[in-house]
Every structure is written in structure tokens, then in C-alpha cells.
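This is the structure I want to talk about, given as C-alpha cells.
Some chains omitted; the rest stay in position.
Just so it is clear, A and B label the chains in written order, and each chain counts residues from 1 on its own.
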Amino acid sequence: MHRCVRIEDVRREARDVVSILFRDPCIALPGQFYMVWLPGHEEVPMSVSFTGMLKGITVRAVGPTTRALHSLEADDRLWIRGPYGRCYSIRGSRPLVVAGGTGIASLAPLVEEHPGDVLTLLGARTSEDLFFVERLRASSEVWVSTDDGSEGHAGPVTDLLERAVEEHEPDIVYTCGPEAMMVKVYAFASERDIAVEASLERYMKCGIGICDSCSVSGYRVCRDGPVFSDELTEIYEFGRFRRDPSGRRVPI
Amino acid sequence: MNLGVRLSGIELRNPFLLASGVLGETGESMLRVWNAGAGGVVTKSIGLSPREGYPNPVIVVLPHGLLNAMGLPGPGIEEFAEEVRTAVEGGAVVIGSVFGAGPDEFARLARRMEEYGVSAVELNLSCPHARGYGMEVGIDPEMVREIVEAVKSAVGIPVWAKLTPNVADIRPIVEAASGADAIVLMNTLRAMAIDIRARRPVLSNVFGGYSGPAVKPVGVRLVYEAYEVTDKPIIGVGGVTTGEDVAEYLMAGASAVQVGSAVYYRGVEVFRLLAIELSHIMEEEGFSTVQEMVGLAHG
């Protein structure tokens, strides 16, 4: 069954992004996700974006369910189960975090909790889509890029990799965001023998590792992931295709 | 300890098969379960055309079991070829599960599964059908008999009939299904859960199927009842979670078991754990083959 939690706070983070904060006594680790249900709507996976006393999720409005989540206010109720899945491991002393778009939702608590000297690369479409910048600056160095150049570097966040590796000399790379971006980050770091942890997204139904809907090359994103590391070499589907709700392959 | 069993002409390295609908939708997952030690893997039940299934929520984790109403999602039998082939080529013993609206559909689907190289075909006789109130095909002995006969004459591989527990008396259904090479009991119990704060059913489909530890006493009862009316091997399903559960099903009359929800409770490692646990029980209780335990509780 779901736990029904009362919303303590809703924060507008960017044009179409809100954070929803609530009290949940369960332990939630960076990289894990909740299955979130608003009765009358679909249940959807959402990364844990706040892991403290107040837990939270950070939602980009992209369709009917996420729009419904955007209509929530403090004191409304939300139904959750989880947190599920494998978290990021805390390793290395000079981590590089590479986030694209909403991917920063799952990485932000990692940046906060990681004891190393963190450099965060944060990419977004425009300055209006950027969020968590202040939050991240409190515990790491942050380099920003936007596709349209409205803030920071103009271009994809992966443009910053070269310089980041040179200047920061990372011993671990964490990444979450559009899969094409993560594939680039993974290739870049692998060439340089730097370990990578990437958080994947697939269509989720059960969230608990039994329905096979989120599986990639025999790994369940909901239970063996969403954070993968060494397994990425075996995950043929990484960057190539995903499956629709019927299990058919769709190119990425 | 040798855990091998022979079931409807198929040699299995152990009697623990993956139950249909649990990690059986992609070839590589089936292979993973096989490599984790399953004696065989039953595919997700596949129909003629692609289906997305019901919208989320489709699963409820209840205190004593799982409730699901996936809505039989699947890519359809044509696209599924690739998944079966991946598993078969990887060396897995694959049983192809199919569901259809009537005898012809079942036969067509079974034939395709045979072409894909499965070792047996399992008929999911628990899907809704039109005749009589929208209940399951498997509650109507005549329909069961017709489907089994149609599939038997369409394929050369063994045919397993998977029955629903949602009937007043399983015995006439088992008799009707006894043209099959094995009887699989049971599918899920019809059940539901309401979220009292949401004031509505949790599943988008309202009703779902109940599985896991809570339902084991019902599954064992059905296997025991079936054993008294058929000579065909029976495959026990429902709540198998530990080696003790396996032994209980065997003594009730099952020749093998299937494991679904326990993949949630104990992970994919459940198959390896079951082998350890059953071996241990057999040693303690003085059994040297799995077959010796089958039906022992009938005295």
C-alpha cells in the first residue's frame, strides 16, 4: 500500500519545474526513487531530490500526470511507495557530477552528501530552465551551460567535460540526464579510465523488479538500477533503445 | 543432491520454474533468471497483438502478498519472437505462455511459440472472455476442453494448462484439461485493495490478482484436489518462497513448482536459494530424488 503524506511545501524551481516537499520517515538515498500516486492519475517514478528530514521530489511538467502534480499545494496529500532502487555509491575524493535537465533532481542530494571535492556541470536548455544552482553552489563548484547561451557556456554540457577533467582531475563521474548526453559522458570518462555511475530512466510499472517493463539487457532499472556503473558495458540498450509500455523496442 | 525432474517429457535440472508474468517479457531477463538457477522459465503470457496493459497503478504491495492488474501487456506474438529466441539461444529451457479469446487464437499462438523453439507451451486459461458475465475462460469446463484439444492438435511440443483458482470446484476443470500434458495450478486469486484516504480502489483496473505467501494454502489445496482426479503431472504455483513451500507443494501432488512473487521477496537469487533449501530438506528427510516426494501427503 502507499503511504499518504501531507505536503509541507511546494517550491517553483524553474519555468516548468516544481519541488514537492513532505515528511516521510523512511530513509531515502540519492539515486533512489519513489513511485508517486495522485489518485485519479497515473502512478509515476520520481527521483528523491531531497533526502533530509523533509523528503522531496522535483517534477518537470511534461504530460498529464506531471501537470497534475504541479497543481498540488502545501497541505495537499500525496501517495508514495518506496524509496526503491539502488543509490549512487559515495566514492572518490574528486567527484565530477554531470547533469542534464531534470537529471539534477537525483544528483542534487548526492552533491550535498558527498564528502569529496565536487565539481558539478549543469546543463539546461535556457536560463529559465536552470534550477538548484544556488543549492549546488552551497556544496560544490558549479559550471553552467545552456543550449541557447542565456547563461554560462553556450552549448551542450558535454562541451565542458574536457576542461573539467583537466582542471578537476575527477576520480569518479556521476551523471543523470538525457540518455544521449549520458552516453557521451560515459564514453568520455571510460576512455580516460574514470569510473562512471549513470542513472537510467525506463518505463516503470511495478517499481519492484517483477514486471520486466523497465529491463535493459536483463537488468531491471527499478531494482538493479536506476544507478548503474560497471554494468553499463553490458547494457547494449544504453543509448540505443527503450521499450514502450507494451514491451516493444523504440529507438532512443 | 540431484534435483532433476522429468516433466511432460522435458528434463529439468530442478523443479523451480519462473512463473509467467514475472520477468518473462524480455529475452535477456529470462536468460538472467535461467542463469540464476531456474529449472526453466515461463514467458509472460502473449496474445496476438501488442497491448500496453492498464495504466499505473498496476501493482499493490500488500502486507501478505502482491496484488496486480497488469492487463496482460506485451508486444504481441510476432515481435515476441526475438525475445524467445534470445532466451532459447542462450540455453534456457523456455515455456511459452499464451492467452487468447478462444481455441483458434490459442492454437495460432501456440504454433508460433513452437516455431520460436520453446520446450512447451503454457495456456493461460485465466484471462477474461465474453461468454457468461465477463469471467475467465478457465471457469468453463467445455471451453477449457476445446482450447486444450485445439492446441494439442496444433503443436507437437508438450502443452500445459494453467488454471484459475476462482472456481467453486477445480475438479471438473482439471478433468476437462486432462488432455494437456501437465496441469498448472494456480493463477492469482481475484482480489482488490482500497486506499481509504484516496477513497478509491488502488488498481486502475479496480480488481486484480492476489499472489505471494498469503495465497499458498489455497494453491496447495488446489494441487491436492487436482492430484486426486488426474494422472497428468501437476505444476504447483502460488506463494512458493522457500524450500519448505516447494516440499509442501510436492507432497500435495505437484511434480514441479513455479515461482513468481518470491522474485520480489527474495530477489532473482531465489532460485539458487530454493535449490539449497530443498536439498537440505531432502537430506534431512531422507529423500534422494524430487520424485519420491510427489503426492506423499495423500497417504
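Methods note: contacts are C-beta pairs under 8 Å (C-beta built on N, C-alpha and C of every residue); 3 or more make two chains touch, one makes a residue touch a chain.
None of the values given here were measured: they were computed from a predicted structure.
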Copies of each displayed chain within the entire complex, written as a formula: A x2, B x2
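As a working rule, only the chains that are shown with their structure count from here on.
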Chain A and chain B: spacing of chain centres that average the CA atoms, whole Å: 36
Residues on chain A engaged by chain B in the complex (per definition of touch): 1-2, 4, 35, 37, 39-40, 42-44, 77, 79, 81, 204-213, 215, 217-220, 243-248
Residue ranges of chain B in contact with chain A within the complex: 21-26, 28-29, 31-32, 44, 50-53, 55-63, 66, 68, 70, 73-76, 79, 193, 195, 197-200, 202, 204, 260-261, 263-264, 267
